[in-house]
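Below you'll find the structure, written out as structure tokens, and then a few comments.
Yeah, one chain of the complex is gone here, protein chain that is, but the others are all in their spots.
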Amino acid sequence: MKEITYRDALREALVEEMQRDETVFILGEDVGRYWGGAFKVTKGLAEEFGDERVRDTPISESAIVGAAVGAAITGMRPIVEIMFGDLTTLAMDQIVNQAAKIHYMFGGQASVPLVIRTPFGGGVNIAAHHSQSLEAWFMHVPGLLVAAPSTPYDAKGLLKTAIRNNNPVFFCEHKLLYPFKGSIPEEDYTIPFGSARVVREGEDITIVATMFMVHEALSAADTLKKEGLSAEVLDPRTLVPLDKEALVASVKKTGRAVIVSEGCKTAGVTAEIAAVIAEEAIDYLDAPLVRVAEPDTPIPFSPPLEKAVIPNKDTIIKAVRNIA
Amino acid sequence: MKEITYRDALREALVEEMQRDETVFILGEDVGRYWGGAFKVTKGLAEEFGDERVRDTPISESAIVGAAVGAAITGMRPIVEIMFGDLTTLAMDQIVNQAAKIHYMFGGQASVPLVIRTPFGGGVNIAAHHSQSLEAWFMHVPGLLVAAPSTPYDAKGLLKTAIRNNNPVFFCEHKLLYPFKGSIPEEDYTIPFGSARVVREGEDITIVATMFMVHEALSAADTLKKEGLSAEVLDPRTLVPLDKEALVASVKKTGRAVIVSEGCKTAGVTAEIAAVIAEEAIDYLDAPLVRVAEPDTPIPFSPPLEKAVIPNKDTIIKAVRNIA
Amino acid sequence: MDDEGNGNLGNPILDRSRLIELHEKMLTIRVFEERVFELYGQNLVPGTIHLYAGEEAVAVGVCSHLLDDDYIVSTHRGHGHCIAKGARLDRTMAEILGRKDGYCQGKGGSMHIADFSKGMLGATAVVGAGIPIATGAGLSIKLRGTKQVAACFFGDGASNQGTFHEGINLAAIWRLPVLFICENNLYAMGTRQSQAMIVPDIAERARAYGIPGILVKGNDVLEVFKAAKEAVERARGGNGPTLVECKTYRRMGHSRMDPAAYRPRAEVDEWLRNDPIRRSKDELLRMGISDAELAKIEARVSDAVNTAAEFALNSPFPDSKEAFEGVYGQEGT
Partner (left out) sequence: MDDEGNGNLGNPILDRSRLIELHEKMLTIRVFEERVFELYGQNLVPGTIHLYAGEEAVAVGVCSHLLDDDYIVSTHRGHGHCIAKGARLDRTMAEILGRKDGYCQGKGGSMHIADFSKGMLGATAVVGAGIPIATGAGLSIKLRGTKQVAACFFGDGASNQGTFHEGINLAAIWRLPVLFICENNLYAMGTRQSQAMIVPDIAERARAYGIPGILVKGNDVLEVFKAAKEAVERARGGNGPTLVECKTYRRMGHSRMDPAAYRPRAEVDEWLRNDPIRRSKDELLRMGISDAELAKIEARVSDAVNTAAEFALNSPFPDSKEAFEGVYGQEGT
């Protein structure tokens, strides 16, 4: 095992898969030698693999994804970096109508082994156009797989699975997690999609949390523990497929659930998870489901404002106390 | 009262509001005198109001919405028609990052009185790029209001409210509803946003349904009635704001709910409605919630395939029987 | 007329037997489209159709330079592209009819036909969306180091989409082996080109990307053939993309239900006189083809289309359970 940041874990996955398979290549704005990606995930890759396989692009999100689709259906395995998740708005047609639908719409003639990596999340005061968490949209697009790692271990393992998968994968990263450290094995490993992780076992309540919120949920669980409340923290790790069995199993055990994610509340990630529980485990619930998410506002710039809208340990604890 | 189609009801709203307020104008592809809109909603309007106020545009969805945003923040009240809901994918940045956020992000300095009309829905065999129902995405965008009328009466009343509203309204229409007839008053009326309609009163189960599914739900309720099951059919009419009180009130009465909408199931409209009920009325539920939506597939072309994926009377009845 | 009085088509790059091939291909598309139209009238075609009739010289002139492993990307008006690229008539027809033996097993339909076995990477019905996809196919070719090329068909209307700008620019800076073939049929639905852009010639827009733009009479298969030859050679030679604008005209309305009343009668008449198949036939006659030979071609085409229609009509509709399958492919290694 070694200690490594989320950023470095992602980079290791990229490097190892590019070494393993020469059809894997990267394209995106400033991913190349002059910048190495806005969050430095691809730093050094152009030097190792050359400018052809680590391609800087013009600012053309729609064409970047479109070109990746074209490359994917003709034998390559492109990895696209969209600099900020908010900018996927510019490539939605290519993601949703092209990448996601090609396999089905053409009757299985083509596969689209494409990974789209992008950072979501707030917390760094860069306001409404650079702080959104839009994972829920992509969950609503059949044909896409959606990964959402919260740790270096998951980041590397899931990214490797994503790259090797023949389907388009929307790979969510989180700005605040890039410098976050954790341990990973020295040897090659992958993590199957659709398998949630019980981050902390508990008896009294289930806290389902995604991405950065997993860590806030853990802090909340620590505090609650001291008060004698044992919270189970569950991280789905992939949103599509969603590990419903794990969700249901945990709720059956605890009888209560708080569901936490960034992204605004209405029609968000927490809505889907709540709906799954309401459909499949309602008889085991001893209390209403509670969703903790961003209120339905854009992300404001000023620190006290931004802090007010992003869920955290305290809001999670408050939500738990409401039902437990 | 008079009998009128959904299409004509929409057109009446446009005409009356354009007569009432000269800052109201329409832009979109082929909305003008040569075509009158792909679904003929704007037919005859260019003749009445001139080509300046009923503007044909090039095929440039992103610029169409962007131009409407620019016009809206400088004193006009544009109404955009996007020819198919699937094509809003091309304008997501302008809708989501610009139109929806401007009011908040600029601290209330500007308002964005903009309506974006677009048809969703399947049923006419035009396959994966022309049949989606993507309402859920827009519910997930703070700053937008989302209307989803199911009848001529609602179509006209909600569209008038939308045009007079100072906020951006995403106005969902449905291809199969355009020729659908219903009665509306002769005189001017509007329908407030956020007020659901109890389409049919009932005691045993609540069927929440949207858009074309309201009519399928009604047929289902008719059939169920004959079997002695009294279903209440509730149409939210606007998805943002969502009339939670009406939802909760109905579920409190019936103790059971089936939620129906087009659009695929995961992270869809039905997820949000289910989550609201699970948060706010779980104690009144005597059975699991059930969602009826499209399975998570693109919409296939061939009639038997398309028919298999779009919910209908029969799938609704089946869902009801599962829990009632 | 060249020195030998053979007309344009006497040009050595296109001899008589080759022209016969092209003519037959164009005629095949025409007769196929007429049959689709007829079947539509009989309620045998679900949904809508956008006929290619009148624009055959473009697809045929371009695809005649392409090998099976070259790529094309197509549009909502794509039947002609499929046939020109070598897709089977029967499976194309079956797809249009929503049958199980269609190329996409009925999941795609008229607007989404694909035949990956012939490098036909599929039709997208989102106007302009195919442009960056073709760029990506070109990128793939470059990265894999093969000598393939990719051709992308799109309309005049598509050239106002952001994807046109982004996709061509990307292909230009990376010198990718892509042909951007603009089928300028003067209208996008009811919108005349001059309503939607100021420049009269879309080929002019190539300058914005620093690549060659060629303007050709799109109803003259020889002109298309020549321009495509040049563009394919440039692409295969590693010298980057070309924008080729082919001025053409649709014989029918935009889609099956459109009477196209927005087109002036005189314009329609002129273009119908300027029909590509009529032109190639005239050239063949000038080259001395016999009526008997022509009749033989027509009979072959007619047979082929009949057989295809029969095949398609005999193909069953897919089973409804197939709707739920095939959203995801194999996971991979």
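Just so it is clear, A, B and C label the chains in written order, and each chain counts residues from 1 on its own.
Everything below uses one rule, namely that a contact is a pair of C-beta atoms (placed from the backbone, for glycine too) under 8 Å apart; a residue touches a chain by one contact, two chains touch by 3 or more.
Fair warning: this is a prediction, and the values are worked out from it, not measured in the lab.
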One chain isn't displayed here. Which of the visible ones does it touch? A, B, C
Specify the residue from the set A:41, A:71 or A:90 that touches the hidden chain. A:90
Out of B:31, B:46 or B:72, which residue would touch the omitted chain in the full complex? B:72
Interface with the undisplayed chain - residues on subunit C: 160-166, 169, 172-173, 195-199, 204-205, 207-211
Contacts from subunit A to the absent chain lie at residues 29-30, 32, 34-35, 38, 56-60, 62-63, 86-87, 89-90, 124-130, 295-298, 300-309
If the missing chain were put back, which residues of subunit B would it touch? 23, 25, 52-53, 55, 57-58, 60, 62-76, 78, 93-94, 97-98, 102-111, 113, 142-143, 145, 164-167
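Criterion: only the chains that are shown with their structure count from here on.
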Sort the other chains by how far their Cα centres are from that of subunit B and give me the top one. C
Interchain centroid distance [CA atoms averaged], subunit B/subunit C, Å: 37
Just give me the whole-number Å value for how far the CA centre of subunit A lies from that of subunit B. 30
As a quick test, compute the distance in whole Å between the mean CA positions of subunit A and subunit C. 41
Numbers and ranges of subunit B residues touching at least 2 other chains: 86-87, 89-90, 127-129, 295-298, 300
By residue number and range, which residues of subunit C touch two or more other chains? 102, 104, 106-108, 112, 124, 126, 162, 327
